[in-house]
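Shown here: the complex without one of its protein chains, the others still in place.
For chain A:
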């Protein structure tokens, strides 16, 4: 029930998935909201502190999630095993890999924006992720642009990913979405 099987995700993967989903959507909203706040807004400072702190935690969380994924059995793609749809299978695999890759670009670019002046990132007063300094000129500006566009790209993929899940659930009527909500018994 905790570990993945060929046919279904286990509870650990399921919890990893949905917490990531909530955190990523919330961080996207917070990110867009905070950059438009006026200087006198009470949230002007705290919104950024929260965004940076949660960002570091999400980065650690996603690394743990990947480690769990790699040490568990791969859940079979139903497009592949039930319908032998190679194109859909490849696209899905590509989309999943791309979401992980974009997340890591987000972590790195976000880190580089804030640490270009040698200041580390304070994670809710618990610890400070140290700066590695300014690695290239205009670091904050360049990585800021990357951070914004990669975030939008990721959200675009998330929408595609969610649409595909609903397509599996309602049109193809398979267990793709259900097995990400609770572990499905072996048939």
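Rule of thumb we're sticking to: a residue touches a chain if its C-beta (ideal position, glycine included) is under 8 Å from a C-beta of that chain, and two chains touch if they have at least 3 such contacts; residues count from 1.
One rule holds for everything that comes next: contacts and distances are computed from a predicted model.
Asker: There's a gap in the complex where one chain should be. From "Phenylacetate-CoA oxygenase subunit PaaC", "Lipid/polyisoprenoid-binding YceI-like domain-containing protein", "30S ribosomal protein S6" or "Ferrous iron transporter B", what does UniProt name that chain?
Answerer: The chain we cannot see is recorded in UniProt as "Lipid/polyisoprenoid-binding YceI-like domain-containing protein".
Asker: Check the options A:14, A:27, A:56 or A:116 and report the residue that touches the missing chain.
Answerer: A:116
Asker: Touch as defined at the start, partner being the missing chain; which of A:39, A:136 or A:170 qualifies?
Answerer: Among A:39, A:136 or A:170, only A:39 touches the chain that is not shown.
Asker: Check each of A:20, A:80 or A:139 against the chain that is not shown and name the one that touches it.
Answerer: Touches the omitted chain: A:139.
Asker: Residue by residue, what part of chain A touches the chain that was omitted?
Answerer: Those residues of chain A that touch the unshown chain are 38-40, 48, 113-117, 119, 134, 138-141, 144.
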